[in-house]
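The complex appears here minus one protein chain, its other protein chains still in place.
As written, the chain order gives the labels A and B, with residue 1 at the start of each chain.
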Amino acid sequence: MGLVQNVLDDGLGGIEHNFVTARIEDLVKWARSRSSWGASFGLACCAIEMMGTGASHYDLSRFGMEVFRASPRQADIMIVAGRVSQKMAPVLRQVYDQMMEPKWVISMGVCASSGGMFNNYAIVQGVDQIVPVDVYAPGCPPTPETLIHAIETLHELIEDGEIMRRRASNNGGAGIQLTESAIAAAPVTLGTK
Amino acid sequence: MTIVSAGTDEGGQELLSRSELTAKELLREVGSVLRLSETEAAALASVADEAPEDQTMIINMGPQHPSTHGVLRLMLELQGETVLRCKPIIGYLHTGMEKTGEALSYMQGGTNVTRMDYLSPLNNELVFSMAVEKLLGIDGDIPERATWMRMLLSELNRMSSHLLFLATNGMDIGAVSMMLYGWREREDVLRFFQKVTGLRMNHNFIRPGGLAADLPAGWRDDVLEILENLPSRLEEYDILMSGQPIWRERLQGVGVITAQEAIALGVTGPILRSTGVPWDLRRDMPYLHYDQLEFDVVVGEYGDAYDRYSIRFNEIRESMRIVYQILDRMPSGDYRIQDKKVTPPPRARIDESMEALIHHFKIFTEGFKVPEGEVYVSIESPRGEIGCYIVSDGSSHPYRMHVRAPSFVNIQAMPHMMRGGLVADAVAVISSVDPVLGEVDR
Partner (left out) sequence: MSDVVETVDNAVETQHGCPVLDSLGQRVLLATRENYISVVKALVDEGYTMCIDLTGVDYLNLPNRTVGHGVAPERFEVVANFLSLTLRQRIRVRVQIPENDATLPSLFDLHPGTEAHERETYDMFGISFDGHPDMTRILMPEDWDGHPLRKDYDQGSIPVQFKGSHS
């Protein structure tokens, strides 16, 4: 239908354009926000609601998010859905490290965000101690609507470049400094003996 | 960015390689379960013992794996495509709920237990409440309406849980359309739960002494709507799955377990029934008013994954039958016991009376005291026998609260189901056990 006058004002979302001109940065951000794939990382009760969000009634595919990738290598967003135990924490971190940049994290539910009602020895009191969290979804469990809102918020943040700016100020990383422990030097053996 | 040490190796909990086990230990794994003589067991164990170690491979499945239903981790020893041994490694969702349960009063305890088996939260609450009531000695005085309401919710919960099983089972086997259908049906039930309890999951609605609130206006129509929609859809799924050759090929004869093994391992629920043992606590050791209802216990014959699927499928129909009967017989009356000790005063009284206000405050801050004693109460949850063992020291907090989780035990049957099977069937076996990791690890 012609030229979009000002991409910065109108955005790239309209379907009427035949072609657009834009800054490559905007295009990349737009594309990133519209095609973010989740890593299926279900932990507890929240995971059931996360799957419910993807199912037919709430239909997450309306937001280009229905593809939950089993392999972290193919995923952009990790939804930490549920309580993270001390035993699970290293695994979670490993999955996060395996994801490709750029990557984002949604902490779903109060357990992931703060430990929730399980303030005890077994649960990591907030997953932000292990991975950098971009959006917190409150609730126990958050309803699918809440999760969709969280995802939308994240999309907005990605498109605005908010997150990218913040990362740049943190030397491109998440800005989380974890003390390196001695074992890290040794390679991780995975299963085979 | 620095990287934390990836300490994902659990050392001693992992499956040992063959060379680190003695033949006797290997034998024991099989022999004692089957209650066989050593020679008989040796004959059975031939699959395992012949494989030289350099031809086998130990692979790791989970804890982050799309078809392990959460954070279950399995270590499988394979020879080619055949599973020789398997060991489930659990604890990745250990939440310390039994410890937290000691810090919460009996009043608050429901919030804790409901989060264990998050697919049938109402059954968890029910067993906890029944145990507390038994300790209090008020288990005989629960009003009729409360009892029937509890049964209604428990059965609807069984339906939603089994529907979810159909969905995940379908997804794991490759029938993705079933996944969407199953979730759609479950949403219907959840919407009713949300109307009644205010939450879609983790309701904390069944409490010691009764329920948190009465059923809302129009509940009967809502239940009837669910019940009327479901049969034709179940019919569809029956055609879609049970009658379908691929589905049958994929499940029949997979993950077989015998009645003897199941009993030796303490397995309950649909898995035990699939082996031909007609054991359902609702019928055999009735609680609530199940003895006044008419329903059938669905029993399998072969103990394979297909039997387990079809038992759960038909249990949905039985539950619907039960719900119809409950609808007919739902009495009017109180939804919680009018015992000042455990029941907070009604809202209207708080405005008028100082005592009521104090009473209300005390119940919610201090909780109520429960006489000394210890008790074990169990009911039939969708996954098997869920039991609650509470030790009280006379205070308002349980001294020890232990939940016997059906999935925790059922998972131990997986190695026996998988032995000698194909690795591709491992997924079918996991999903046919239908474990809920929240309850396995607690």
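Quick notes
Definition applied: contacts are C-beta pairs under 8 Å (C-beta built on N, C-alpha and C of every residue); 3 or more make two chains touch, one makes a residue touch a chain.
Predicted model only: the values in this text are computed from it and were never measured.
Of B:Val277, B:Ala305 or B:Ile379, it is B:Val277 that touches the chain left out of the display.
Note that of B:Met61, B:Val254 or B:Val267, the residue touching the chain absent from this view is B:Val267. The chain omitted from view is touched by exactly one of B:Lys99, B:Arg233 or B:Arg349, namely B:Lys99.
Seen from chain A, the chain kept out of the figure touches residues 86-87, 115, 117-122, 125. Even with one chain removed from view, chain B keeps its contact list with that chain: residues 7, 10-13, 25, 28-29, 32-33, 90-91, 94, 96, 98-100, 102-105, 108, 134-135, 137, 263-268, 277, 279, 284-285, 373-376, 378, 385, 387, 389, 391, 393, 399-400, 402, 404, 408-409, 411-412, 441-442.
Just so we're on the same page, only the chains that are shown with their structure count from here on.
For the pair chain A and chain B, the distance between C-alpha centroids works out to 30 Å.
By the touch criterion stated above, chain B contacts chain A in their complex at residues 1-10, 17, 57-60, 63-66, 70-71, 75, 91-97, 99-100, 111-112, 115, 118-119, 164, 167, 179-181, 183-184, 186-187, 190, 200-202, 437-438, 441. The part of chain A that touches chain B in the complex is made up of residues 40-45, 47-49, 51-52, 55-57, 68, 70, 72, 82-83, 85-88, 90-91, 93-95, 97, 117-123, 130, 140-141, 143, 173-174, 176-184, 188-193.
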